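Then we have chain A:
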Amino acid sequence: MGINSVVKITNLVKEFKNIRAVDNLSLDIEKGVLFGFLGPNGAGKSTTIRIILSLIRASSGKIELFGNEINHRNRAVFKRIGALVERPDFYNYLSAEKNLEIFGRMSGADSSKKNLYKYLDLVGLGGREKDKVKTYSMGMKQRLGIAQAIIHNPDLLILDEPTNGLDPMGMKEIRDLLIDLVENQGKTVFISSHILKEVESMATDVAIINKGRTIVEGKVDELLSSTKMKVIFKFEDNNNVKNIIKNTVWEQVYEESNLNMNTFNISKDSIPELVNFLSEKGAKISSVVPMNTLENYFIQVTGAEND
Partner candidate 1 sequence: MKLDKYLIVMIIMMLNSYLTYSYTAEEIIGKVKENLEKIEKFEADISINIELENVNVPERRGKIFFQKPDSTRYEIEGFSMMPKAGMGNYIAELLNLEATLINSGEELINGNSTIIIKIIPNDNKSDVVLSTLWIDKMDYTVIKSEITTKNNGTFEVESEYQLFENKYYLPISSIISFQVPKYKMPKAFTGDTRKQKEDKNPKSNTSRGKVNIKYNNYIIN
Partner candidate 2 sequence: MIELVKIELFKIFSKWRTYTGFIAIGALILIIQLVLGVEGQGFIDAAIGMLKNNFDFQGDLLNAYMINRIILQTLIVWVPFLITLVAGDMLAGEATMGTYRLLLIRPASRFKVISAKFISGLIYTLTFVMWIMLLSLGLGMLNFGTGDMLVVGNEILIIPEDDVFWRYMYGYAIAALSMFVVFTIAFTFSAFVQNSLGPIFSTMGLVIGFSILNIFSTGILEYINPLLFTTYTNSWKLMFEVPIDMKEIYIAISVLLAHIVVLTAITFNYFIKKDIVS
């Protein structure tokens, strides 16, 4: 495990009756990154997050947080973690202030009124502290959810759909907050989201999972680099490709994948050249997808998985 590893997941498996929700998943999240955790519905994201947070027990595998394997008895490490899993559900019969106080106290936070109000203000709930949560909109609950996750100044923040229910202004506020936490306060943020553009705009690292397994993992910059990007070619006959590029310069940039995807690590400018070469050699190209956006990655990777 790297010195800077905050979350390390090794061969994680979770089975529910006959369903393998997490299937030998491995991840390594370093300190100080904003990590995007992506995957289609039912990929195992939520299950993985719940296992990290000890809401669910793994069937097998290992999870280390801050270098220590998680232990259901020794929970001290959770003082360094703040999280929001799925919907932000609170005690509706209590005010925002009281809810925040309860969860803050449980995490060892300063539960003085001053501190509570500071965090409520930070997430845009200033003036609504005393209102019962049952009067809150979905977006307001989401903001409160963020507040309870950060009030105790955790080193690791795990957020499931953090901008869910927020208007564009709210989304920007939360996005800026999370970036600030990472860039200026040295926190590590782990977010799971369906809004790929959102993740692309703030994440530094990303992993795409499907059917409980990691499909793609890496730095966003590298994955989406225009000077060296992954370009996926699909052919009518995928098996012929290796023979065509054998002993050519294209063989060196070819990346084998177990998903029947032919991936070439080339620059954007090299795409026409490669297309010409393959066409001349008789390869019938059905599609060319430059992986220059997370959306493309997501669709290609998860689509191929499902083929």
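Heads up, the rule we're going with is that a residue touches a chain if its C-beta (ideal position, glycine included) is under 8 Å from a C-beta of that chain, and two chains touch if they have at least 3 such contacts; residues count from 1.
Candidate selection criterion: all candidates are chains of the complex that A comes from, given by their letters.
Note that the coordinates shown come from a computational prediction; the quantities given were computed from them, not determined experimentally.
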Touching chain, any copy counted, for chain A within the complex - options 1 or 2: 2
Of chain A, residues touching candidate 2 in the complex: 16, 50, 53-57, 72-73, 75-76, 78-79, 81, 83-87, 89-94, 98, 102-103, 105-108, 148
